[in-house]
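Below is a structure I'd like to ask you about.
Every protein chain except one is present and positioned as in the full complex.
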Amino acid sequence: MGKSHRLRKMLHQRRTAPPPTPGSLVIDPQAPRPTVHVMAYDGEKLTERDLRTAAELKQLPQILEQHKVTWVNVQGMGDIDVIRRLGDLFGLHPLALEDASNDHQRSKVEQYDGNLFIVARMLEGGTTMASDQLGMFVGKNFLVSFQHLPGDCFDPLRERIRRERGIIRTSGPDYLAYAMLDGVVDSYFPILEGFGDLIETLEEEIIRDIDADILARVHQVKSKLLVLRRAIWPLREALHQLVRDPIPQICEETRVYLRDCADHTFQIIDLVETYRELTSNLMDLYHSAIANRTNEVMQVLTVIATIFIPLTFIVGVYGMNFDYMPELRWKYGYFAVWGVMIAVAGGLLWLFKRKNWLPRGNRARRLPTSDVNGKSH
Amino acid sequence: MGKSHRLRKMLHQRRTAPPPTPGSLVIDPQAPRPTVHVMAYDGEKLTERDLRTAAELKQLPQILEQHKVTWVNVQGMGDIDVIRRLGDLFGLHPLALEDASNDHQRSKVEQYDGNLFIVARMLEGGTTMASDQLGMFVGKNFLVSFQHLPGDCFDPLRERIRRERGIIRTSGPDYLAYAMLDGVVDSYFPILEGFGDLIETLEEEIIRDIDADILARVHQVKSKLLVLRRAIWPLREALHQLVRDPIPQICEETRVYLRDCADHTFQIIDLVETYRELTSNLMDLYHSAIANRTNEVMQVLTVIATIFIPLTFIVGVYGMNFDYMPELRWKYGYFAVWGVMIAVAGGLLWLFKRKNWLPRGNRARRLPTSDVNGKSH
Amino acid sequence: MGKSHRLRKMLHQRRTAPPPTPGSLVIDPQAPRPTVHVMAYDGEKLTERDLRTAAELKQLPQILEQHKVTWVNVQGMGDIDVIRRLGDLFGLHPLALEDASNDHQRSKVEQYDGNLFIVARMLEGGTTMASDQLGMFVGKNFLVSFQHLPGDCFDPLRERIRRERGIIRTSGPDYLAYAMLDGVVDSYFPILEGFGDLIETLEEEIIRDIDADILARVHQVKSKLLVLRRAIWPLREALHQLVRDPIPQICEETRVYLRDCADHTFQIIDLVETYRELTSNLMDLYHSAIANRTNEVMQVLTVIATIFIPLTFIVGVYGMNFDYMPELRWKYGYFAVWGVMIAVAGGLLWLFKRKNWLPRGNRARRLPTSDVNGKSH
Amino acid sequence: MGKSHRLRKMLHQRRTAPPPTPGSLVIDPQAPRPTVHVMAYDGEKLTERDLRTAAELKQLPQILEQHKVTWVNVQGMGDIDVIRRLGDLFGLHPLALEDASNDHQRSKVEQYDGNLFIVARMLEGGTTMASDQLGMFVGKNFLVSFQHLPGDCFDPLRERIRRERGIIRTSGPDYLAYAMLDGVVDSYFPILEGFGDLIETLEEEIIRDIDADILARVHQVKSKLLVLRRAIWPLREALHQLVRDPIPQICEETRVYLRDCADHTFQIIDLVETYRELTSNLMDLYHSAIANRTNEVMQVLTVIATIFIPLTFIVGVYGMNFDYMPELRWKYGYFAVWGVMIAVAGGLLWLFKRKNWLPRGNRARRLPTSDVNGKSH
Partner (left out) sequence: MGKSHRLRKMLHQRRTAPPPTPGSLVIDPQAPRPTVHVMAYDGEKLTERDLRTAAELKQLPQILEQHKVTWVNVQGMGDIDVIRRLGDLFGLHPLALEDASNDHQRSKVEQYDGNLFIVARMLEGGTTMASDQLGMFVGKNFLVSFQHLPGDCFDPLRERIRRERGIIRTSGPDYLAYAMLDGVVDSYFPILEGFGDLIETLEEEIIRDIDADILARVHQVKSKLLVLRRAIWPLREALHQLVRDPIPQICEETRVYLRDCADHTFQIIDLVETYRELTSNLMDLYHSAIANRTNEVMQVLTVIATIFIPLTFIVGVYGMNFDYMPELRWKYGYFAVWGVMIAVAGGLLWLFKRKNWLPRGNRARRLPTSDVNGKSH
């Protein structure tokens, strides 16, 4: 994949204009082929299947009937047939299905004919900002989720469903939706931790020494935090909506959990905004540090040049070849010139000292750390 | 067209003050002559006409009667007669008609005596920011649209009306209005893509090398994004109003589609704001890169000057022509001077090395790309 | 008038603290003497009078009785008697009258005992930002307006009243108030056009060449736009209030027109904010252009100095007068030195070329215009 | 008073943490001793007393009974007895009394058991930003006001009460509260005028010449405007609340006057925000002016150095003492060298002229004033 698509990738920009007919499905032919993973459960039993072909989807109605909750998880959107069939089977609205199949949506919550459609954005580990879109349809007894790439952060959740017989197994699809959103939101935390460490490292480097490399890295952190911010704000909005709006598919008990999850997005936003401001401050710090350094360099140049240029002029005078230059004949002329030159140099040095222009060593390059050693936890 | 009108053009500024009498029509005499294209249809039949003269407009009442939806599309506002006649025929309010005929309106939605008046701004391809105003009057069984320039982004829509017998043919003028707005909104996406690529290119160039040319280009992108933002925000507001307000001309089914379209404007705004911030960051990056470079240049100058200026002074001393200069007579005086000079130069070099002032090659000029090669989709 | 009052003038700051007793009238004795112009009309007849003395005001009750609408326009606030008498005659509230007679009010709408009191700010032509305050009292059958300076933008309106027999003559004082506000709002457009041109000119000049003069001009545009913004925002607020609030003096038909007028203020605000941001960008551009130029200048100095300072040192060495300097005796010593010097200079030039420090002519000084030549209208 | 308390002073920061028990009174022992001034009046009679000891306060119940309005004004909070006794006498809530006795409150309006408690901040003349807190308790027939320092802006108000028999004497304590707030708000205007003049002076100085002194002054104006802003915003909020909220102590007639007073705070905020932005612009202007000047200085240095350094090299060459230097023997060698040097200098001058690097005198240092001479009032 060429690097000229990096930014657009991070921003999840549409590659092409939307299709002319709204609600029609257009599939990227290079997208990975879908794998359909079904987990159907209630307090008693648990059925797990991997459906690989569109034909195998015919088992779904039966599974649906026999369990309280059926979770159909689709990874990869490369087969238009599978998606269409699922749409028909669960009565998903074409506009929502179009949104689920295009990897450029903002997180949102929408209601379509009795189904609840939720879009969220999953970030992958590290600070690469690679992300995947999660589209969920929550119905009375099912949850259909679409992801564009293989691999997700739901394995611990799947384990919980398999092992536990507690709240996850006895609740409806709304609790499952909550658990998935909670998994998505919690996967943001380690990424933020990475940014926190990075910012701290950069700060220490700028204080210690500046080079153009740091500049590029600060700029990159700034851009990535912008992307992160763009992912988390709509997610918070969507969760807030789930908590606040009277949505029939979500029962009161689940709402308490969703409020907790929305609270986590608040913490994330808080950190993202704080990091954004810290990074802006780093840019300022860098800029001032450079200005400071240029000033130091200039002072050294000025001190050296200002002292030696007049001296060089003086020695130049007595290097002239005029026939009649009385000083040259004086016995102590040479020593007198040395005296004058030392006086000039000394006077200038004294002037510079008074103006605080003489460099004062590297004393100032260290952060004062004494006042951050207090009690911490 | 002289270049001194470029900015005003991009900002769609009025060329002249509005007419003294509100609701009176004033036509720019140099505007293109109007061509009136009529598409009238219902589930069964489709009538398509090109009316070229004011006289031919007389056919309209009959067409209106025979079809469920009549779409009258006017391109070019150069004939006051045609516009007035259409106004009379469809009962359009003079104030709205005045707005439709002046190409400087913000996108908006207004109701006038049972007709719905919508203004939207169409952007043309590329990053030239050329634009045209689309004024639509939505009535019970008609939609009259005014454009100021020939050419638009509705050809795929016209094809759909001609070919399909689906939702577009069976719905009312409100769905047609939606389809047109959807076309307008979707035409923003390729333009944004252009900006994304441009910003990425500029970022890479600034990291690699800086010149005044880049500065001008960043500034231009910044100005254009400002224009883009000015176009999209009111459009979003207008669409939001269509979705939210109880407007009798818009039926519930169409509202679902309009919500989808409003959603697209959200995505566009999101991208525009992100691009605006990225461009601001570029300006900062440029500025810091220049400061960095000036600092590097200064260091080189300072190192060279600080080493050679004292040396030149020393050789100047022994170029003086005093009669009595004992050193000149010493046998190894010349070599002693060389020794002193090498010692001075070496000492200064050691000092500069300790201060990290010696240039360190071009190592820092590359963006660290290692951490963006992770999994992406 | 001394220039030290320029800023305070532009900002319409109170010259003195308000009078200790609220609602008492204090008149600036140097203000121009008032001229009172009366236009009384209905669908049939039109009476026009210029009343010059307080005594002549006695005609007003009779005029009021005979016409549907009486417009009393006062220009100049230098006679406390005239203003007080008008206040008594039309039952204007003392607090409102105090506001009308002090030229430092923000635009606003207030209701006092059945009269509607509107304040708006009129800007004069050009970019001088000179302005006048318009205070209007709208009653059941009259409109009393106060201006502080002779001359206004209402002559076209007066002509319309004289000539037309249409809507302006058959409507009440609320429509007259609308027409005046419309005149005030529309007079902002040519001023904005002036700013648009100015900003464009400045941008081109900064790209082409920088000097301190441009800096002062950009700063001035910035300050003036701030003043403009300060005038237009409250005006928009006041108009919005007229459209939205249930004000008994304003009938539904006029409200449609006021909505159109409020819309114009939106357009103005839009442009003002855009211009403000463009001017901010200009300041940034200027700053970066200067930094860029300083960098260029430094590079030239560094290249020249770095090449010649070592060479000068070398020739200085062989200008020394030591008795024993073997090289001076060599036959080809002189030519060898030239060889060394050419080698040093060549090496340094090669180094600078590799670092891209050699100036590259004026290529970069032009704006890339190729991508703004697309289709425009 | 040591200067290290200056900033904290301006920001009215608490000197100590609040007392551990909420509602308990803690008095600064160094505060001035209170003087209690009583004005009791109605339409007919007026009683004025100065009470100096806590014992004399016993007269108050009788005075209260005999007059419609009793205004008890306390200046200085140094006697805990007096304050407590007043609290008991008028039934003031301990929490409110604690607020009134601590000079660090934001302006606010609160209701406590039938009394209305208003806090406002009075600024003193000049731009020193010294201020005093005014705490008012408005009851059915009394107004108790607390100030921390002797001296206030209410003398004109007291005169009005003594002389007039108009609205101030016939209205209740709510009108008195309005009159006091109006006095406080109006005392802000001359201070703002001072800032306006100061900003204008600074702007002119920066345009004319820059030195570090101006920088410190701009910074100081910026800090003071921040303090001013911090004082006025809560005051506006409090006044707005008085106008809008249904407060039983305030009758409808007084509300009209309070609306006028709230309007004045709008004007002040408007000016403060405008001045803040103008000062920010000044900082930018200063920064750009310095960058510009550095650039000019560098150009001069570069032109001089670039011309003379090569020439000095050339003359150095022919100052070498090689035995065999053919040019030295040429008859016109000396003149040839002069020719070469003049050619080099001329060529470089021509190059610099083409690059616009030669200084162009002081032309650019003047503000273009031609376009601000238009009509003003």
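Chains: A, B, C and D, in written order; residue numbering restarts at 1 for each.
As a working rule, contacts are C-beta pairs under 8 Å (C-beta built on N, C-alpha and C of every residue); 3 or more make two chains touch, one makes a residue touch a chain.
Given the structure is predicted, the values throughout are model-derived calculations rather than measurements.
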item: Which of A:K68, A:H104 or A:R160 contacts the chain that the document leaves out; value: A:R160
item: Contacting the left-out chain in the complete assembly, out of A:F189, A:Y332 or A:W350; value: A:F189
item: Sole residue of D:I80, D:L95 or D:I167 that reaches the chain not shown, by the stated touch rule; value: D:L95
item: Of A:G135, A:P173, A:G319 or A:G333, the one touching the omitted chain in the full complex; value: A:G319
item: Hidden partner interface residues of chain D, rising order; value: 1, 3-4, 6-9, 11, 13-15, 17-18, 20-22, 93, 95, 99, 103-106, 108, 110, 112, 124, 126-130, 132, 148-149, 209-213, 215-217, 219-220, 222-223, 226-227, 230, 283, 286-287, 290-291, 293-294, 297-298, 300-301, 304-305, 308-309, 311-312, 315-316, 318-321, 325, 327-334, 337, 362
item: Interface with the undisplayed chain - residues on chain A; value: 156-157, 159-160, 164, 179, 182-183, 186-187, 189-190, 192-193, 196-197, 199-201, 203, 207, 256-257, 259-261, 263-264, 266-267, 270-271, 274, 277-278, 281, 284-285, 287-289, 291-292, 294-295, 298-299, 301-302, 305-306, 309-310, 312-313, 316-317, 319-325, 355-357, 360, 363-369, 371-377
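The criterion applied here is as follows: only the chains that are shown with their structure count from here on.
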item: Topological distance between chain B and chain D, in contact steps; value: 2
item: Chain B and chain A - chains in contact with each; value: none
item: Same or different residue numbers at the chain C/chain D copy interface, by half rule; value: different
item: Length of the line joining the C-alpha centres of chain C and chain D, rounded to whole Å; value: 25
item: Centre-to-centre distance between chain D and chain A (centres being mean Cα positions), rounded to whole Å; value: 41
item: Contacts with 2+ other chains: residues of chain A; value: 319
item: Topology of the chain contact graph, where touching chains are joined (line, ring, star, complete, other); value: line
item: Which pairs of chains touch, using the document's own definition; value: A-B, B-C, C-D
